[in-house]
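What you see is the complex with one protein chain gone and the rest in place.
This part shows subunit A:
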């Protein structure tokens, strides 16, 4: 493959297989038996709160941290014992790690030099400069570049070697907000144009959903759930995933009955709701966490709902109205409603009616 004809057929992207990987720093288990696959040309996002082991997992794929257990394969060949300089993995570091004593062109040519790859006329460097729209920056020093430009140089420096896998660690976190939204789209387009198997680390679920084909949610070093953004959003397997992927509202209830893959939740108002339930069914009377997407909640000024609430505040946001509610059955709740004349005013009480999809029950 060359970058110039990246989209032409014949380019074969790499299949990445991560199996039972454990990575420890002394007593800390940063990555705890994580397994997943990334298909050729797929963009996978690794998301999770800070310190959950995302960077550590990237470093073990790159070979920068030796793994303690499990294996990592590219196209079926184990690479976990291969030294980083032989793995042909491209990584863009969180702070870009450009060589401060080399100009942009020299930064990009560095990998070719280390591999002893001749670049007659500087064509490969020129191609990748063009791909990333930074031709005019070739002779500039890294400390004269903006954050966005540094990121492009870091990408160019990696892509010029046509690596098997592209690893991006929090690629947008150092950019300002406006640029971040533009770069999301551009990064995704770039990875798809080059056709490279890509793993993006982020702690921002919006970013993950916008850029990735599939998302893997990590917590405390373990993989919580993996799937397409819509799968995680519509069918979270744990309360953590429900709360991490997309916004969620939190209510308390007790189990009034459990039968074939479902529970009946009873709210403080006495109202009941039957919901599907994954895993071991809870006993009658056990506490339940009920998580509901904003769009699964209807606000009724009167009549019968599941939860009684009081409007604390309401904000007109253009396409929707945001209601801030105090409820008897949960934390303060923020709900987006379609603007309508009969929405309750601050100080008034109302009823919340929950309806699947978008309502999930978990053992508390």
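Odds and ends about this structure:
The rule is short, and it goes like this: contacts are C-beta pairs under 8 Å (C-beta built on N, C-alpha and C of every residue); 3 or more make two chains touch, one makes a residue touch a chain; residues count from 1.
We adopt the following convention: contacts and distances are computed from a predicted model.
One chain of the complex is hidden; its UniProt record names it "Putative spermidine/putrescine transport system permease protein", one of "Septum site-determining protein MinD", "Putative spermidine/putrescine transport system permease protein", "Hydrogenase maturation factor HypC" or "GMC family oxidoreductase". Among A:44, A:62 or A:79, only A:62 touches the chain left out of the display. If you put the hidden chain back, the residue from A:47, A:161, A:239 or A:352 that touches it is A:161.
Note on the undisplayed chain: of the listed residues A:101, A:177 or A:304, the one touching it is A:101. Interface note for the absent chain: among A:36, A:93, A:141 or A:240, the touching residue is A:93. Counting the whole complex, the residues of subunit A in touch with the unshown chain are 59, 62-64, 83-85, 87, 89-91, 93-95, 97, 99-101, 110-111, 114-115, 157-158, 161.
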